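Read through the structure below, which is laid out as structure tokens, and then see the notes.
Note that one protein chain of the assembly has been removed; the remaining protein chains are unaltered in position.
All chains are identified by letter, namely A and B, in their written order; residue positions are counted from 1 within each chain.
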Amino acid sequence: MVSKAGKPSSQEILKKNVLNADLCTGCGACVNLCPYQVIYHDRTVQLHRCDLDDGKCRAFCPRWEIDLDLLRSSLCDSADLTPEIGAVKDYYLSRATDPKLREIAQHGGTVTALMELALTEGVIDSAIVSAGNHQQEQRGFKAIDKVSLQKNAGSKFTVSPIVAAFNQIAAENSGNVGVVATPCQALALAKMRLKPLQDDAGHIDKLKIVIGLFCGWTLAQEKFQALLLLNNINPATITGMDIPVGKKALVIKTGSGEKIISFDHVESCIREACRYCLDSTAEFADISVGSARFGNEWEEMRGWNQMIVRTARGSKLVDLALHRGILEVRKAPDGILKELKEAAAEKKRTALENIVKKSGSVKNLLYLNNSDPLVKKFMVKIKR
Amino acid sequence: MLKLLSPANREVLFMGNEAIARGALEAGVNVASGYPGTPSSEIIESLATVGKERNLYVEWSTNEKVALEVAAAASFAGLRSLCAMKQNGVNVASDFLLHLASSGTRGGIVLVTCEDPGALSSVNEGDSRYFARMLEIPLLEPANFQEAKDLTRWAFELSEEIRNIVVLRSVTRMSHASGNVICGKLPVKFRKAHFVYDGSIMDPLRGHVISTPVVAKHSLQQGKLKRATVLFENSPFNDYSGPKKPELLLITSSACFLYSREAIDMLNLQKRTGILKMDCTWPLPPKLLKKHLNSTDKIMIVEEVLPFLEENLKTLAAGMGKEIGIKTFYGKMDGTLPSVGELNPDVVAAALAKIMKVKHKSLPAAYTKELQKAAALIPARELTFCPGCPHRASFWNIHNAIALDGREGFVCGDIGCYAMGALFPATGYHTTPTLHSMGSGTGLASGFAKLAAFGFDKPILTVCGDSTFYHAVIPALINAQHNRADITFIVLDNSGTAMTGFQPHPGLTVSAMGELVPSVDIAGICKAIGANVAISDPFDLDGTCKILNSFVADKGSLNVLIMRQICALSPEKKGKKIFDVKVNEALCLGESCGCNRLCTRIFRCPALIWDRSKKKAVVDEVICAGCGVCYSICPQKAIIRTEAEKK
Partner (left out) sequence: MKVRLSKDSMNVIITGVGGQGNVLASRVLAGMLVNAGYYVTIGETFGMSQRGGSVMSHVRISQKAIRSPQMPLGSADIIIALEPVEALRVLIKYGNPDVAVLSNSRVVYPIGVITGELNYPSLTEIQNVLQKTTAKNWLLDATEDAVKLGNPVLSNIIMIGALSATDLLPIDRRSFEKEIAKNMTADKLRINMLAFDAGAKLI
């Protein structure tokens, strides 16, 4: 659809360049802003045609017109910047001191512990986390206390439209907000912070903390649902999932024990958009948290997280957590950070390779800019 | 006192359809049946209003074929019966009609078909006169309102005379036009039914009523047609007016007679042209036509829609070439008159002017110019669902379910008000790309759903109204279930045959004559077929959409959703608002990002107006039906609804 000015409408831009190009991450940044864009399962659907050409929907999409260099230089301390994993103020192995929390958390419970603290300290009034239903369908959930936070701990490997929930909750006048976000979602939020819309009534200022999750990929909900059914797993009975190091399989914990699905099958459910994602550590979060998956020490390390503190407000929260004894940290073994960076660089290179494959030209990097210095750095080996 | 029962010699204003009904009453009709369809419905409707007084049995049948069977039974029992339908209905009834024409009839029976040249309220402009020729039965076409009555009455006599069914054909401009009619006498005695079948098989009045032995009965049937031809030769219904030797002879039938006469008046050609008005158009009476063909060399045939009369006339003329010589025929076949669409006085006058080399007086050029300027100001007025129409909400739900599903599913449309969803794409929110005959949506859906093996993996939906469901959908639905076609079948149940004016149907508990009758439950039928059935109120957008989503995603079963909400125009609802609705201007986002006029740009209820100067949506209280659905779609909750005071 073209706008009155004869330009492609915002919706059309998203449709052509993101949705139909299989680049949509399902972040939900374009959702809950108007009646036209909605999330169904984990897909972004354009319900009706809209002909506006400078709309909110395309403003924050993490897969449209991304200037990584500008985002980094504007939002991070330049001294902290690394090409592979963004800004690093501090890097730890961490875990919640509360063993009960660790029990229900994915790994060390760092994320939940930090959010709990932000809530109790009044840094935020609500935290947006991911809540799933019986179909492994995720929605951003507004947690306002410890109980609801803990209830939604653990990783959901299907996409959660977290930013859609942010759009809605920020418009509700219910105070300051913290968000647990995957890298693409953190990117969308970063775009909002960089260039808020005039009419968003200060929504983005309510965003007080973003805790990013490391992320290799997510699963497409409808495909995953079908895979579960094929393996005789009732999605409603799932209590947790994990990818143990070196096993090449997805372990699914259900009420009646563990089931294992080989990676060969799981891979076919990976969301197509993830193949074009450069970020594995949520570079635009205030704090990023991942697993501490180091080779042979898995059984011990699975109870720990890697944690990158990226911003001043991230530091403040982590320092407070340490001070209060909510988190415990230890120094990461030698070479681990390097390993993380290498893995992150690898994801960047692979994604760029996939992007070039898709566009058919090194000049066309889809949502990225080929003159972006950071992009250039990881493009070196790619020739076409 | 009902106008339809006016005493003899009283002059009244009758609609063509009322005149036909009155003619049937004067003929002492005993049984009348039909299926509603514009422009035919008022015939059965008006007969139903006098059923009790006139000792009549009147019914709306489930479809036209059944209606004809019901009427035929009365004829077999020696009663007089009339069966009325729109042209499409003749197609439905034609299978039985063929057999009936071969078996013959007893009491007078008349099939009235009301056709729609130009398709003013149809999706085709079919011409069913060809059925008369193909099935070898007589055809009558009244050319004014008086004749609509008189010819109907005579049709019963003709039918009894030849012991076969007679077709009376009307058109929109006759059925839905009105004019003065002088009433005749209504009979005082009523017939009794007797069905006798103890005679020889060839005995038309005492044998079995059956089309076998086929060849012998066929020959008998053709004899009847010959007898009709003889009667037609001297029928006063075929009438010539004009000079003895006209330069041009117009041969015409039905409303085209009125157009022709008007055209002659417009051009002042009364002295140079003559009109042969043919009411008896099949089989054509050869002697009468020979006489008139001999009066001139130039003949123009004026008729709608196809060149039926023209073909038959030319065939006749070819057979009498030696006696009448070579003639020039003008009509549809040579392009003198348009071969499609309806005619009118201007079209006929234009053709006449060309042939007769005269000019039609025209308006002053300056005036015409002003009119042309004005024309540019006039916005087109597209048809749409009424304010408060349940179909708008239904299509909204359907659209959303299809969009969410994301596989580009679509709806096979069907016949009823909801056909507008197909006729005007934006009205159906671009969901419905097909539209054919009644019940065909389900059959088509059933077929589309079997194309998955060819890489066509889309959810297939279909809609039908409650009346259409009984009419022709059930076999297609059984087909879908039996052949495992996974479709989402949606019944748009608005409790009546809204399109044609709320005639009762088998889902209701009242008959055409206002009697209490058992209703036949659609959900029960669908369940018995083996479908998964749900019922929702389309005004409940969330609830309905949820069910639809699950149905559309479901593979492996036939799903039926009955969306139930009474038509906004139905007598029980009309003029009664459930809600008072208005827009809170302060909240309305208008065309800004965040709404961009969802209500006026996309939802399109005629009562939601866009105020261009304020840039806000407004509810036109005079037009608003108070359904409150728009309240549910507004993202800002700017549309406020409050329970309306009960009037």
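Worth a mention:
Everything that follows uses one rule, which is that a residue touches a chain if its C-beta (ideal position, glycine included) is under 8 Å from a C-beta of that chain, and two chains touch if they have at least 3 such contacts.
Predicted model, so just to flag it, every value in this text is computed and none were measured.
Of the chains on view, those touched by the hidden chain across the whole complex are B. Considering the full assembly, B:380 is the residue among B:215, B:326, B:380 or B:516 that touches the omitted chain. Of the listed residues B:261, B:399, B:573 or B:641, the one in contact with the hidden chain in the full complex is B:261. Hidden from this view is one chain, which touches chain B at 3, 11-13, 15, 38-39, 120-122, 144-146, 172-174, 176-180, 255, 258-259, 261-262, 266, 344-346, 349, 362-364, 367, 370-375, 377-386, 417, 420, 426-427, 499-500, 569, 575, 597, 600-601, 604, 606, 608-610, 620, 622-623.
Just so it is clear, only the chains that are shown with their structure count from here on.
Look at where the CA atoms of chain A average out and do the same for chain B: the two points lie 60 Å apart.
Looking at the complex, you find that chain A touches chain B at residues 10, 33-36, 38, 40, 43, 45-52, 54-57, 199.
By the touch criterion stated above, chain B contacts chain A in their complex at residues 399-400, 403-406, 429, 549, 591-596, 598, 602, 633, 635.
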